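Worksheet for the structure shown next.
Yeah, one chain of the complex is gone here, protein chain that is, but the others are all in their spots.
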Amino acid sequence: MKYTSQMVAKPYFIAAIGLFVGQILFGIIMGLQYVIGDFLFPEIPFNVARMVHTNLLIVWLLFGFMGASYYLVPEEAETELHSPILAKLMFWIFLIAGAATILGYLLVPYATLAEITMNDLLPTMGREFLEQPTITKIGIVIVALAFLFNIGMTILKGRKTVINLVLLIGLVGLAVFFLFAFYNPDNIVLDKMFWWFVVHLWVEGVWELILGSLLAFVLIKTTGVDREVIEKWLYVIIAMALITGLIGTGHHFFWIGTPGYWQWWGSIFSAMEPIPFFMMTVFAFNMVNKRRREHPNQPAVLWALGTGVMAFLGAGVWGFLHTLSPVNYYTHGTQITAAHGHMAFYGAYVMIVLAIISYAMPMLNGRKAANSAKSQIVEMWSFWLMTISMVFITLFLTGAGILQVYLQRMSDNPLPFMVVQDKIELFYWLREGAGVVFLIGLIVYIASFFIGKDEAEPNEA
Amino acid sequence: MSKKQLMTTKITKYPPGEIIIWLFIMAELMVFGLFFAAYAVTRIDNIELFELYQQNLDTTAALYNTIALLSSSYFVVRSVIAIKHNQQQDSFKWMVLAIIMGLVFIIIKTDEFAHHVSNGITLSTNTFYMFYLSLAFFHYLHVILGLIILSVIARNINKGAYSAKEYTNVETGASYWHMVDLVWLILFPLVYVM
Partner (left out) sequence: MIEKKPSTTVETIVFIVLIVLTLVTYKVGETDMSGIFVSLGVFAIALFKGALISEHFMQLKYASGIWRWLILIWLILLGIVIYIAFTV
């Protein structure tokens, strides 16, 4: 670690992992509720569990992105962070606001939560993924602005690298598109359309810039390949991600009441969305093959390679499966979507955050470059446990989805939703089993931070 | 191939410019290819509609535009050849000419779009216009991107950044520009004439 202010990343990473555990626990609860409908009812109804599961995911990834930025930006800019105090302050504000919101979901009925947070003054609640009370949303904007100010000032006063600039564009985009969360038009078509401006343009637009820059950073550090080579790849990946991602939003506009040309625009451009992910995979493997050094931190390299492959599979291939409008006509809103969502989020965003944590944590803990060999082996076990169980979650949900589409929407005698849910119960059980393995993988991951703490790190080969 | 040619030309493993631009070019051609295929397939069930509204397009403007892009591509070729022979001033001159021809394309095409807008034609007017406007506008954005790339290269040539030894970036930009030209060469007959 080159700059002491990079240390502020550490609490962000710890909070991210902590919330990650919460997310998975609620995932397991909800998975069980798919098959045992009244499990934990009325304490934790399904809709609340789902809200907590998805909101925690977003919040912990944001913690991860912020921590990653605080770690990476000073090192790239070759200067101390503009204000470490501000970063620490924002950490606590964000954590307390996040925790309070989650507790609000769990402790009071959603309608009451809306009432006590005075949602009627500026109604923004009640939409999937954007369930947060309006005051929480305002808090997110304040934290994001302070964060951008801090990062922006650091970049301005230091060395300007392509990685930093791409990251900054991604983060600014993240903040700007979140503003659509405050826009809540009465027209239900417009409401849905702008809702996607947050949801889609985050994960299939600006977040890809963040992903690209974090991946490029980890690859530069662990492979020692020339910066210029990596930057050229980054440019093209980003251009492709933006072209396909921005217009590809259209694949959400098929059935919400927007004009017919979106059938074409959405299908054609989103069909190309796998390309930037494919390029990222080729990029990661290429750079690792051309490496000029054997970095002692092997798990970090593994996560970086893993994110390329899994993002391509989850976001690219599984997205493509149901992105063409004639296919989506049958599949939208089924378990196919859930399958895609799980693997895409894990591959693209969970794994890149874990990659940067894996790379940075040893240094933040005062080591030179890597954890002990014992710890690394445990971490790699957790990589395989989580990744393989996620593959199975995806496959089981895909199986459930195919059956659901057929029974509910395509067969000669379509069955009602709940009847179909009963028929695909087996897949849900299998998925729950894979989910438990995922949780074990996560526990192993956390254990890797505590194992072999006092042992020396492996030498650079 | 004759012996003399073998001596003067070199077969290289890779195409000119950075490899990454070729991945990009292929990705772009896939998008356009899909769009062209979708156009042709949709036309099967709407032949009369397509042929009727095709006649409303300004073929003469499209002709001028084709000539503009072809000349521009040719000038870029000359610019690359010049820089490979260390003739920086010539290279710069050709590149500027190429950019001017690109701007001619933009002016004519903008006028065409303005004409459509004033007639109240939108993507929702009918299926033919949906395809025509989508394809033309998407290509138009590529011309603008290409012009930005060429402008950066022209500025660098002028600053003396490239020479007979180092001209990869010139070739990279040139390859992209030829792709933009190539797409228009297909778009013109398919949408305006056929």
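Read from first to last, the chains carry the letters A and B; within each, the first residue is number 1.
We take it that a residue touches a chain if its C-beta (ideal position, glycine included) is under 8 Å from a C-beta of that chain, and two chains touch if they have at least 3 such contacts.
Because the structure is predicted, anything quoted here is derived from the model rather than measured.
Asker: Counting contacts across the entire complex, name the shown chains the missing chain touches.
Answerer: Among the chains that are shown, those touched by the missing chain are B.
Asker: Among the options B:V77, B:L145 or B:A161, which residue touches the chain absent from this view?
Answerer: Checking each option in B:V77, B:L145 or B:A161, the one touching the absent chain turns out to be B:V77.
Asker: Quickly run down the residues of chain B that touch the omitted chain.
Answerer: Looking at chain B, the ones touching the missing chain are residues 9-16, 22, 25-26, 29, 33, 36-37, 40-41, 43-44, 59-60, 63, 66-67, 70-71, 73-74, 76-78, 81-82, 84-87, 164, 171, 175, 178-179, 181-182, 185-186, 188-190, 192-194.
The rule is short, and it goes like this: only the chains that are shown with their structure count from here on.
Asker: Nearest whole angstrom, what separates the Cα centre of chain A from the Cα centre of chain B?
Answerer: 37
Asker: Can you list the residues on chain B that touch chain A in the complex?
Answerer: The touching residues are 18, 20-21, 23-24, 27, 30-31, 34-35, 38, 123-124, 130-131, 134.
Asker: Contact residues on chain A for chain B in the complex?
Answerer: 232-233, 235-236, 239-240, 243-244, 259-261, 264-265, 268-269, 271-272, 275, 279
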